[in-house]
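Step one of this worksheet: look at the structure below.
A protein chain is absent from this complex, but the other protein chains hold their places.
Labels for the chains are A and B, by order of writing; each one numbers its residues from 1.
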Amino acid sequence: MLGEGILKGLGETAKNFAGSFVSKERMTTVEYPEERLPLPEASRNFPFLVYDGGDWEAGLRCVACQICEKECPPKCIYIDKSKDKKPDHVGKLQIYPAKFDIDISVCMSCQICVEVCPFEAIKMDSEYELATEDRFGGLLLDRHQLAKSNEYYHKIHPTEAAEVDARLAEEKVKADAKAKAAAAAPKPAAIPAAAAPRSAESIPAAPAAPPKEGEAS
Amino acid sequence: MTIVFWILAALTVSGGLATVLLKNTVHCALAVTGAFAGLALMFLQLDAQFAGFAQILVYIGAVAILVVFAILLTRGSETPKGGIFSHTWLAGLCLAAAVFAVLGWAVLSSQHALPLEAGSPVVSVMDIGNALMSRYVLPLEIVALLLTAAMIGAVIVAMHEKGDLK
Partner (left out) sequence: MVTTLDQIFVALKLWIVGLLPAALQPTAGVLLSVVAIIATFPALFAIAVLLERKGLGRMQNRIGPNRVGPLGILQPVADGLKSLTKEDIVPFSADAAVHFMAPVVLVVVVFMGFAVLPMGRNMTLVHMDSALLFYFAMGACTELSIFMAGWASRNKYSLLGAMRAVAQMISYEVPMLMSSVTVVMITGSLSLDKIVEAQNHYTWGLPHWYIFTPWGLAAFLMFAIAATAETNRSPFDLPEGESELVAGYFTEYSGFKFAEFFLGEYVGMLSISGLGTTLFLGGWSAPLEILGFMPSWFWFFSKIMMGICVFIWLRGTLPRLRQDQLMNFAWKFVLPMTLLNVFVVGLWRFLGEGWMRWVGCSAILLLAYVTVGRAEMNRKHYGPRSYRYAE
């Protein structure tokens, strides 16, 4: 009959109206900024620099290799190398960035810098409340603002962080084993025997790595 | 001849004058609406409630809108190039004065036919309805026929356009 559809529609809206007061499933409003929707794990916004341990300056993983600066499509990263060196996670002395600026008004969140970094030093953050009243310098994040701890990384991307940690530990173990083998080998015969023992060491090092890793982790 | 009458008369006359003297055609249409409103208020001042409200409803609510639509749907909204006053304005003035004289003579001479009453007669809507249904039923039916013919004509004109598209 004519008008039936309208009446059904009116009934539906009335149900919505009444139901919105009683049931939680109907009222899906998230009252920002008091409540926030939880972000999915793979969400990303702008990059940040990971540091291990408590001191952000000492534990910064970045070694200023400038690969991310060169690969960045909109060229939003600016790096200044330091003059001195400090040891990295495997013990080798590396330079570190004296200046590491990312202009987040330019960054397009393409994650290329993350993909090319060989040191797992730069990762994607999911922080979105970055609005600032300072038009000129407010969106240029410097090294201190970009450095966030590994625990923070675990909090926002747990699966990814666990994988990264596993990889780093594996590398550390490999590097330790290599260093031990290099220290154990005789010094004068190091050069001619360097090729043979190295190839001989690398094979026992590999099967030795899993049990070592097992006790390390 | 109270002050209200003079104010309303001024409104009506100025509306009429503005209709013929303004350049922009839509302004003229709005001025004629003002003249209609002045007329309606004069009807109300004379206690002719039905006539006054019917004037507003019909003239301002329909005729003025019709005039405005006609101006807009044609190119009358632009100011004419040759000026707004015609060349034969003297003949027009004489003709209008002649019509005014005839109407004035008719109104003034009819005062002798009707008795001079102190107050205005109260005509209620029921009286109008009764009169329309008994004494004036033939004019009512003729007007209804006229309106029906107009509506059918409008529908036919509009329908032909749809026929062309097919």
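The rule we apply is simple: a contact is a pair of C-beta atoms (placed from the backbone, for glycine too) under 8 Å apart; a residue touches a chain by one contact, two chains touch by 3 or more.
Given the structure is predicted, the values throughout are model-derived calculations rather than measurements.
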**OP:** Kindly name the visible chains that come into contact with the excluded chain.
**Re:** A, B
Subject >> Sole residue of B:Val4, B:Val20, B:Leu46 or B:Ala62 that reaches the chain not shown, by the stated touch rule >> reply: B:Ala62
Original post:
What chain B residues would touch the chain not displayed?
Top reply: 24, 26-27, 30, 33, 49-50, 53-54, 56-57, 60-62, 64-65, 68-69, 72, 124-126
Subject >> Sites on chain A contacted by the missing partner chain, in the whole complex >> reply: 1-3, 6, 9-10, 12-14, 16-17, 19-21, 26-29, 31
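Just so it is clear, only the chains that are shown with their structure count from here on.
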Original post:
Between chain A and chain B, what is the separation of their C-alpha centroids in Å?
Top reply: 81
